[in-house]
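To start, the structure under review is shown below, and the notes come after it.
Only one protein chain is missing from this complex, and each of the others stays in its spot.
By written order: A and B. Residues from 1 in each chain.
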Amino acid sequence: MVAGELVSQSIVNGILLGGIYAVAALGLSLVFGIMDIVNLAHGHMLMVGAYVAILVFAATGITPLVGMFIAMGLLFVLGIVLQKVLLKHVVGEGIEQPIIVLFGLALILQNIGQLVLGGDARTADLGIPGDGINLGFAFLSLPRTVTFVVAVVLIGATWAFLQYTKTGQAIRATAQNRTAARYMGIDTDRIYIITLGIGTALAGAAGALLSMLFPINPFVGWSYLLKAFAVVVLGGVGSILGTLVGGVILGVSENLGALYLGGGYRNVVSLLIFLGVLLLKPEGLFGTGGGGE
Amino acid sequence: MAGLAGCAFGGGGGGGDDTLTIAGTIPETGAFSSLGQDLRRGYELGQARMNEQLDRDVELILQDDESDAQTLRQNLQQMTSNNDVDMIWGSFSSLLVTAGSAFAENQNLPFLGIAFAYEAPHRNDNYEWTYAPFPKSRDVARSTLGTLELIPEGNRPNRVGIWEPNSGWGKEQADYWENRLGDAGYDIVLRETFEIGSQDFSTLISQSQSADVEVLLSNPTPGGGITAVNQMQSNNWSPKMLKFVRGADPSAWWSALSDAGAYALMCPGWVPGLTGNGNQRLRESYMSEYDTESQYMPVNVGGSYNLTQVALQAVQAAGSTEADAIQSALRSETFQTVIGEFGFEDNGLPAEGDLTAPTGQWWDGAQRLAYPNTGSQRALEFKYPIPSWSER
Partner (left out) sequence: MSFLERHPEKPLLANRRLRAVIGVVVLALLAVPFVTTDALTGLILTGLVFVMLGVSWNLLAGYAGQISLGHAAFFGMGAFVAAWLTTPSAAGFPASIQLPILVAVVVGGVAAALIALIIGPIIFRLSGHYFAIGTLALAAVIELVMLDQRSLTGGSTGYYVQGDLAINDFVGHGDVMFLLTLVATVLTIAVTYRIVRGAGGLGMKAIHDDEEAASSLGVNPLKYKMYAFVVSSFFAGLAGGLYGHYTLYINPESTLAVTWTIDSLVIVILGGMGTFAGPILGSALFLLLDTGLAAIVGSVATTIEGTLIILFIIFLPQGLYGLAEDYLITDVGRGGASAAPKSSDATPGTDPDVVSDED
């Protein structure tokens, strides 16, 4: 028998982790929805963001919450350069070229990670003193709670940006109909650049948040790519609320899977849920469709 | 490349009946990179000693295996192809040592490996050439019991939790702990598996807390062990006694955790505080050779030096560098090394009962002997219990 308190604790831990998964997935989802490209290097960009936060923390002791903005800035620039230099050659070229270009980029980022920090896992911590909160049925650990709140704020900010700014509206218009957007005088090339910048910046943010909870090594990219894509599939491409719900579902199912099936299957459970949804309901649980072929 | 060091004492050249050529790999990069330097130092100090003691040149070729079994195999293949290798020395962890041993068994070359507590391969894979001068799973369990018995009876904890990594050795070690401690009357209140590369220990922590675990035993990787303690801290839970075999071995434990890593126990084969059988000499030569502030040597220097003592004594007894002669010396001799006095079974296990696995404890940035009691000033009095996080 599994005690009730253990179940509630696992669910709470899963929800808190799900917020970060949602941030990681949001960046992937935006790029997929608007540019029709799955950023295979997304997980590796997350790793880079995490390393930026870890290095800033190690050098100065400043909390990764600040390092997160540095990571986002750097990755925003990386995204822009990537689109301007490489991806503009291959966007709209079917799927082989973008997949392979991004695959190559992932290899490069992984190698750079190894060069800068070696193969060892590195970690930062919250850098803010304080204890967690005991709710009775569950304990809210401080780093998990803080990172969850920041994650939700980031998601809200992205939503507000897309909803209320001119650029955001242009991005949404492009997502709905590229050709029509062009006729309306929207510079879709510029939209692509901004979208990729935002997408990669969100990957950086997710990495910085994760660095406060888990050790990061240069090889974590693939696994976080799969997690982020699982959330995109669960939530549906282009749905911000869906992404948040998808993140929470993934986080909770990982924790409950570990509890009931044994820790050896923590990641298997989430991958199987992902594959199941992908095959049975490819538009996602909350999806409006769009994106992909 | 990083290898090919250590020819300084040998005549080089390889081959010839006079030269003893040893090939070895160490993890200088990759997951176990924090151990590479310690192994190199232990091997090189040992090589220097072998050169003094043997009337032949001793050539040691070391390469970086990148903590990867496949790379390790390629390295060994290359070294044995290009040199007349007489003996192979292993790397770190059951994963890498078994990979090296598989190669040596095929090549019929004597193989010595430490940081390798896993017993099953010795029995199941018909080892003939692999010898492990190192405490094995059964010795680790016995030492855990011994450490517990240092605690006055009235105060002694009873509730034991085991976190079992999903590796072959994980299961073997968990079985030994469960049987040995269970037979001694301890209550095994939790035994849960986890994925060996796992980074999220929150479920295990909740489960342990809920089962009221007092003694937590596991054999995670170094990265996993460090992560687990970090997450115990943020979840505000701690057992009263914590033993992470292999996980708490490297110095990275303290550099990553500092005071949060105190109290942790480990069984790394050798710990500062052991005495006799060349310990004094090892300490002197280490301190004069390497610039170090700490008065406590890294544990894996001792472990790897112990391996070189076995090699030295085996070659002395064999009187030759022939593989067969060294093999029969390894099977028949009794060895005196910095970890104790022991012989080998034919399958390469240290003979049952010969070795007491020394248990070390992290304290103030150093690993020091907690069990058995030697009275050395580098040993310490076993610190129990671990206070709660708010009191540390």
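What we mean here is this: contacts are C-beta pairs under 8 Å (C-beta built on N, C-alpha and C of every residue); 3 or more make two chains touch, one makes a residue touch a chain.
The structure presented is a predicted model; accordingly, all values stated were derived computationally and were not measured.
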item	value
Contact partner of the left-out chain, one of A:Ala3, A:Ile100, A:Val153 or A:Met184	A:Ile100
Absent chain, residues of chain B that touch it	1, 68-70, 73-74, 77-78, 80-82, 94-95, 98-99, 102-103, 106, 118, 121, 124-125, 165-171, 195-196
Residue ranges of chain A at the interface with the undisplayed chain	32, 37-38, 40, 86, 88-97, 99-101, 103-108, 110-112, 114-115, 177-179, 222-223, 225-226, 229-230, 264-265, 267-268, 271-272, 274-275, 278-279, 282, 292-293
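Just so we're on the same page, only the chains that are shown with their structure count from here on.
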item	value
Cα-centroid distance, chain A relative to chain B, in whole angstrom	39
Complex interface listing, chain B residues touching chain A	29-31, 33-34, 66-67, 166, 192-195, 198-200, 202-204, 206-207, 210, 223, 226-227, 230-231, 234-236, 252, 256, 390
For the chain A and chain B complex, residues of the former touching the latter	3, 5-6, 9-10, 13, 17, 118-121, 123, 125-126, 131-132, 139, 141-144, 213-215, 217, 254-255, 258-259, 262-267
